[in-house]
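One protein chain is absent from this view; the other protein chains keep their places.
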Amino acid sequence: GEVEVLHWWTSGGEAKAASALKATLQAKGHTWKDFAVAGGGGDSAMTVLKSRVVSGNSPAAAQIKGPGLQEWAKEGVLANIDGVAKAEKWDAVLPKVVSDVMKYKGNYIAAPVNVHRVNWLWANPEAFKKAGAKVPTNWDEFFAAADKLKAAGIIPVAHGGQNWQDFTTFESVALGVGGADFYKKALVQLDAGTINGPVMLKVLETFKKVKGYTDKNAPGRDWNLATAMVIKGEAGMQLMGDWAKGEFIAAGKTPGKDFVCVAAPGTAKSFTFNVDSFAMFKLKNEANVKAQNDLAAAIMAPEFQETFNLNKGSIPVRLGMNLDKFDDCAKLSAKDFVDTAKANSLVPSVAHGMAVPPAAEGAIKDVVSQFWNTDAMSAKDAQVKLAAAAKTK
Amino acid sequence: MGALNIRNVRKSYGPTEILKGIDIEIEAGEFLILVGPSGCGKSTLLSMIAGLDVPTSGTISIGERDVTYLPSKDRDIAMVFQSYALYPNMTVAENIAFGLEMRKVPKAQREEAVQRVARMLQIGHLLERKPGALSGGQRQRVAMGRALARDPKLFLFDEPLSNLDAKLRVEMRAEIKLLHQRTKTTTVYVTHDQVEAMTLGDRIAVMKDGVVQQFGTPDDIYSRPATKFVAEFIGSPAMNMVTAQRAGAGLVAHGVELALDDGQRSALAGVRGEVIYGLRPENLTFADSGLPGTLVMIEPTGPETYVSVDTAAGQMTARVPGHFRQQVGERVHLQWSPVHAHLFDAASEKRVG
Amino acid sequence: MGALNIRNVRKSYGPTEILKGIDIEIEAGEFLILVGPSGCGKSTLLSMIAGLDVPTSGTISIGERDVTYLPSKDRDIAMVFQSYALYPNMTVAENIAFGLEMRKVPKAQREEAVQRVARMLQIGHLLERKPGALSGGQRQRVAMGRALARDPKLFLFDEPLSNLDAKLRVEMRAEIKLLHQRTKTTTVYVTHDQVEAMTLGDRIAVMKDGVVQQFGTPDDIYSRPATKFVAEFIGSPAMNMVTAQRAGAGLVAHGVELALDDGQRSALAGVRGEVIYGLRPENLTFADSGLPGTLVMIEPTGPETYVSVDTAAGQMTARVPGHFRQQVGERVHLQWSPVHAHLFDAASEKRVG
Amino acid sequence: MSTTAPPAARAMRTPWLPKLVVAPSFALSLFFIYGLILWNGYLSLSASRLLPNYEFVGIEQYLLLWESERFRVALTNMAIFGFLFIGGALAVGLLLAVLLDQKIRAEGVLRTVYLYPMAISFIVTGTAWKWILNPGLGLEHLMQQWGFTGFTFDWLVNPDKAIYCVAIAGVWQSAGFVMALFLAALRGIDDSIIKAAQVDGASLPRIYWRIVLPSLRPVFFSTLMVVSHLAIKSFDLVMALTNGGPGFATDLPATFMYTMAFTRGQIGQGAAAATVMLMLVAAIVVPYLYSELRSNKK
């Protein structure tokens, strides 16, 4: 059969990883039609996907994640892949938080690929040494360290200019300041009482305080340029998901020595995840359905999970894998993943579309970004707007 | 070849009526001259004959066929535009050959035609130029060439020689005459040149303000102008006009008795009110007696001289051959024969007798 | 007001030389007429005087100032273009007022000037139209108006009356003459109309192929043409030319002895080879004796008639006043007085005597 | 043409062929433009989210839109941006065209240089402008390095000013094309009227202003149309330069619409935004179109 796969893994390591998947399928005698659309964290890909579906020309699989899966399923265009899931015992190897996302009305409709941890803090030890600061573990320490860095003429926090970057910082602050339960209530369930509560106000204030430690050229900067600032020691630290590691490694730095990865302040016991997954679309051709099932199986196979995540910097979504080949940051991530899953402090990332439906997500992000960028806006105002945005359906 | 029949043609641009009911009919093979003051509607009429514009009302037929609404390209007409309308992107040769090409004339024949008209119009050396690199007269000749290369049912010429020097004009005029004698193609020709009008035309239509004032042979028009307007318009310098009062059977202007012959006298019998007494400058001669006056202007033009004289009956211009020996200010006498006088009813401006 | 001085001006377009060293000098206030066959370079010369083009070599001065390279707008010149070059986006009134506006003439004065020229050119009712809605002659008058509205150092007219009817042309000619007499503005005027050339000009320059053939007063040009070309070019119908051989002190053409007076005889003494004997049509008369011939063509033009006669010395055209009573084919005799004969050296085509 | 021509006259003046020639394009545009406007209008009244869906909900989407602060920002930006961009592009383009029309030697090179910004992918354009306008890297940095320490230029990162940066970049990008359009028209003009104006004593700027440009009126009209079209559609530009940021300070209706319809799965909302935008455009363009076509008839 033939599988057409829509994804936005187009460059470098990602592309290599995707090629591995392609090879697996080709080994099983299927053809792989590559439909790669990069850009905007998948925005363009979504556009394409929609028009493909509308023209009655769906691909076999498409990279969709989080609540988006549910929305697509609701439109009735996704296929049920329980057959593969049963055979491969997905229920057993996936944390429930993750598998829930992959199901619609109890049936698997998508196969997960990897787990990114979003609540990381990346720091340049050199810079910290120079400033005489220590890598923070909570927000008070964070600001103390930031002050010292600033005093040493180093930009304390490297930051970029897209709204998801703003929100990555925001959700780390929320998790660190409010804790996992608050996070879930406020940002996953969008509970109005919590959003209007005092904790949220504190979160917002803290968040705005971080802004003070970024440089004024941040708007419009790509995240990797912000990372480069940390690498070069122009900046001390950056709040960013584990993909930032790729930049450090590509620059020839070693984890633990040239840079450190720690959980974002106050979030060591929690884990905001960002899971990439492939939704399977309803197909007409039998042979292609077979190929589609093989694709789903292959995605969850340990070999692919390993190759892919090694390349991508993330960790396998499948529990209980051998992580010998992974680096220390990944190992820590994997350990926390399991632990937090047990402790019920494994939370989905809003910034990366894991927690709330896109419409609400967009509206919330708008408010947070506006708050971040508008010096005149008070935390109180932001809170009111946030509450309004949370009501978006 | 076809006769041309224009019946009650009117044309308005918005609220203003340009042509006010034109009726002209000529036989197949005739040469019609259109003359009239600037802006009287000559070009407008031509473009309706050509099918470039439609009359507001009235019909136009060529031969037996009503062509009023027939598209231009099906009328088989060749035209010289007053504004030339050369194709700027084509060379002179291509401009000339274009009409033939459109009518699928074989290449060899086209080239021959180009050569023929180029010789006729003396533009052989310009064939490879674009119109932008030509002088005014050369452009006009190319515009002519475009029409002459063809062998149409009807030729329309809109002042085709106006930008040529006198010598060339004479030659071109002769060529056109020759061509017409050979092919007998019905032709409509607009001109301001009296010599052209008189020598080329079988018939002349004199227009004014969208109305045909007189339609007749050149000789008719010149020797028996139907209206005061035609009389003044044709002939240069213009006919001298004296407004005269009836005095018994005769005419008097400012105390001067104007000579009349018997025919004129009887014709005048039916006219009430004032009469206009017209004399062409070439019919005035200087003599020892006659109407006295003072020389006020002497304009030598070469072969003849225009002499203006202030008389009791008003200023009169005489046209005399060769040099004129007297000086401005001298007293002279004008004489003429009454047969040369043209009489018009001052009220209707129509010819009397 | 300034004299115009053109010194050895040459102009080439690519390899072809259009003007081959023009030398013309006129006094302040003079009226210069440029004539010459189509394509001889008249418009080119005007556009160099206007500063729209630069000579390849030579200089042009106006007054005391060398303006060869001075931009047009600083020369204070008004010009009528042969191609009109009206501003299509402006109304007639705006077209006329534009030059004044550019010279910062106050609005009231501009409007007055527009009214003045509109009256003069009879285009008062057209002032609000765009050029696109005008007839050919009306456009030409607007082009005139644009120049006449101004009061420049120098007027340049490039065939300004070619598309007007004879009557209007006479009136316009008179207006121009009047204007010139009043303002005494130096003027260069291109025309193909002999009457205009003879009546308006203080001086005439006859050009041919980029060379000035003769430069002199109208009378000079007409009665003493310097070359065979000038003799043929000025005057319509053209001068009759007979190629004659020396026979003793006299001249013989095809066995016919041609009359000469004493001055001519002695002037001819220095000439070797053939001689061209020229006679203007108006100097030929019909008589009972003289050069015999057969009538071959009779063209009545109204005031006079052109008569072509086949003689032993070649075909000759005579211009006779009024109607001509004889018929084609009849035998006639031509007579003339030797004082009217023009003699040219056949080799150099220069005037003899 | 006269207004009272009999029916046959009209028939003669317009044979069927020309009509046949424009018919397909006309049908296509009717179908795609007006069909889609209707379709879109309907969607704006539906509950469409991720995919089009025809459940009718009335004007709910418009109410939502009315309350959306982001949409209001987008409209305001459109006005500011549209004005600056259209004005700027026309002015700069015209100036360049006139300069290039002066028979200068390097015309070919300059023309390409001016046009080229339009050709470069927005990915690159955006990056380049980000450098230039970024206070820490570009202009401000450079000026400060040269010793003008007081020089600040932080518009790009200032939410209130960023839209001006977008306009500047927009002008830079499209002025070249405007130039090309004008240049084409200038080249179609017969020199003789320019000569006449010189003789009339007009200086070069005056000639252009009074004679040449007025006769470019139809082309001016095309240009204005295209530039406004660019303004309304400046999607790529914003995306590349600011991605709508800081925050959504540089959002334009086009980006708003796209985000709503495709990123956020609120097609109904996007459709409503599109409808509002089209109506606004129509309110401005239709009278202009009308007057322009009227006056051309003459």
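Order as written gives the chain letters A, B, C and D; numbering starts at 1 within each chain.
The rule is simple: a contact is a pair of C-beta atoms (placed from the backbone, for glycine too) under 8 Å apart; a residue touches a chain by one contact, two chains touch by 3 or more.
Rule of thumb we're sticking to: contacts and distances are computed from a predicted model.
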Identity of the absent chain, which is to be given by its UniProt protein name, from "Carbohydrate ABC transporter permease", "Pyruvate synthase subunit PorB", "phosphoenolpyruvate--glycerone phosphotransferase" or "Multicomponent Na+:H+ antiporter subunit B" = "Carbohydrate ABC transporter permease"
Remark   = Note: the excluded chain touches shown chains A, B, C, D
Request  = Could you tell which one of A:70, A:224, A:288 or A:374 touches the chain left off the display?
outcome  = A:224
Request  = Give the residue, chosen from B:83, B:122 or B:315, that touches the chain omitted from the document.
outcome  = B:83
Task = Just name the one of B:6, B:54, B:93 or B:134 that touches the chain not displayed here.
result = B:134
Note = Among A:112, A:176 or A:313, contact with the omitted chain is made only by A:313
Ask   = Going by the touch rule given at the top, which residues of chain C touch the chain that is not shown?
value = 83-84, 86, 88, 131-132, 136, 139
Query = Of the residues in chain D, which ones touch the absent chain?
reply = 10, 13-15, 17-19, 21-22, 25-26, 28-30, 32-37, 39-40, 52, 107-108, 111-112, 115-116, 118-124, 128, 131, 137, 177, 180-181, 183-185, 187-192, 215, 218-219, 221-222, 225-226, 228-229, 232-233, 235-236, 253-254, 257-258, 261-262, 267, 270-271, 274, 277-278, 281-282, 285-286, 289-290, 293, 296-297
Note = Touch rule applied to chain A and the missing chain gives residues 4, 7-16, 18-19, 21-22, 32-42, 44, 47-48, 50-52, 54-57, 116, 222, 224, 228, 241, 243, 246-247, 250-251, 312-313
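Methods note: only the chains that are shown with their structure count from here on.
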Request  = Go ahead and note the Å separation of the Cα centroids belonging to chain B and chain C.
outcome  = 22
Task = For chain C, write out the residues touching at least two other chains, lowest number first.
result = 83
Note = Residues of chain D that touch two or more other chains sit at none
Inquiry  = Which stretch or stretches of chain B touch chain C in the complex?
reply    = 13, 35-39, 42-44, 82-83, 133-138, 141, 158-159, 162-170, 192-195, 198-199, 218-219, 222, 232-238, 280-282, 299-304, 306, 319, 321-322
Inquiry  = Residue numbers of chain D touching chain C in their complex, please.
reply    = 190, 192-193, 195-203, 206, 210-211, 214-215, 217, 298
In the complex, chain D residues that touch chain A = 49-52, 69-70, 130, 134-137, 154, 156-157, 159, 162, 239, 241-243, 245-249, 258-260, 262-266
